[in-house]
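Presenting subunit A:
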Amino acid sequence: MHIIELIFSPLLALLIGVFFLGLARKVMARIQWRYGPPVTQPLIDIIRLLSQKSASHGVAFNIGLVMSLAGSLVITLFLPFGKIAPMSNSGGMLVILYLMLIGPLGMAISSGESANPNASIGISRKLLLAMGYELPFLLVVLALMTAYNTTSITEIVSLQRDTGWSMFTFPLVLSGIAYLLILPAMLGVRPFEVVNAPQEISSGPLVEYGGPYLALATLQHALAFFIGISLFVNLMWGGAANPVIFFLKMLVVFFLGIFVNAVFPRLRIDQAIRYLWRWPSLIAFAGLILVCVTGS
Partner candidate 1 sequence: MLKQELETTFDNITIRMEKKNQLELSITKDGIMSVLSFLKNKGYDHLHVISCVDWIDDKQLELVYILSAYMKQDVPGETEQLNILLKTRIGRDDPKYITSIALFPAAEPYEREIHEMFGVDFLGHPRLTPLLLERDYDIPPFRKDFDTKQYVDDVFGSVPSVEGEDKN
Partner candidate 2 sequence: MRELELYYGPQHLGMVGNFSLTLQVEGDKILKASANPGYLHRGFEKLMEKRSWIKNFPMVCRINVIEPDSMEMIYSMGVEKLAGIEVPERAHFIRSIFLELARVGSHLFGLWAYANMLGFDTVAQWAMYHRDLVLDLFEELTGGRVYHIYIWPGGVRRDFPEGFKDKIVKTLHTIGGCVPDYDSTFFNNRLFYERACNVGKVSRAEAMEMGGVGQVIRATGMAYDIRKVEPYAAYDRVPWNVPTRKEGDAFSRIWIVRDEMIESVHMIFKLLDEMPEGNVYNRIPNPFKWRIPEGEAYVRCESSRGELGLYMVSDGGKEPYRAHFRTPSYSHGLTVLEKALEGANISDVGNIMMSLYVVAPEIDR
């Protein structure tokens, strides 16, 4: 059973991630007065990309990409999806926080190899943006860990089953709001879509990716999307015992993210950082203090 879960969980994550990508395009299309592609479109794209031949730019180019994808896949093992949580007992928050760095890092290594200025600008933006949201995110996570007195996600989830969603429990409200505010940045949707920014830096780190490489990068992107949403649902919206309900919760978060994506322009990276370090950080900090004050 555990083995099956080990295999099944990343696949499920991939599936949902790709589905979200397709649904995102569909929802965006409807807001833009059009029908949009079929939901399966990202899958078609990935099949097509896998069959194309593309040039590699060196060993690090390949390794970085694989590393990034593998890192993201591993995270999914530690994230409970409803009851499906193959390795959530063994790691906890800190492992996830650590693993979450691997994704961007792998991409950085890989696209750094391509020696395209757009890619390097994209990577620097990605790291900057990560720096931007990591600070409030860490504060939020600290507040959570302090409030629940644990670092295990499964425990946080199960504790929420008793207390209600942590977002709506008293000391964690501020942290919840802060998390909500940085969620678009973590998902990489507009107004924080600064990393890819096709109109500015030709899709940034992805600029030299073609064919199978782009397919892998797309999968990585889908996983990142999944991880971002799933983490938020687990930490703030109480997770779920039932995978279906968990999925529905994810769907709601996903729609929120897409709505934000649909109605805002992209910010400049400096504006994004300024925003992330100002309000969300302040609120998260206040939330942490609140938790510390009330919790002890």
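If you want to know what made the cut, all candidates are chains of the complex that A comes from, given by their letters.
Observations
The working rule: contacts are C-beta pairs under 8 Å (C-beta built on N, C-alpha and C of every residue); 3 or more make two chains touch, one makes a residue touch a chain; residues count from 1.
Just so it is clear, the model here is predicted, and its values are computed rather than measured.
Every option in 1 or 2 belongs to this complex, yet subunit A touches just one of them, candidate 2. Subunit A makes touch with candidate 2 in their complex at residues 28, 31-34, 117-118, 120-121, 124, 190-191, 193-194, 197-203, 262-271.
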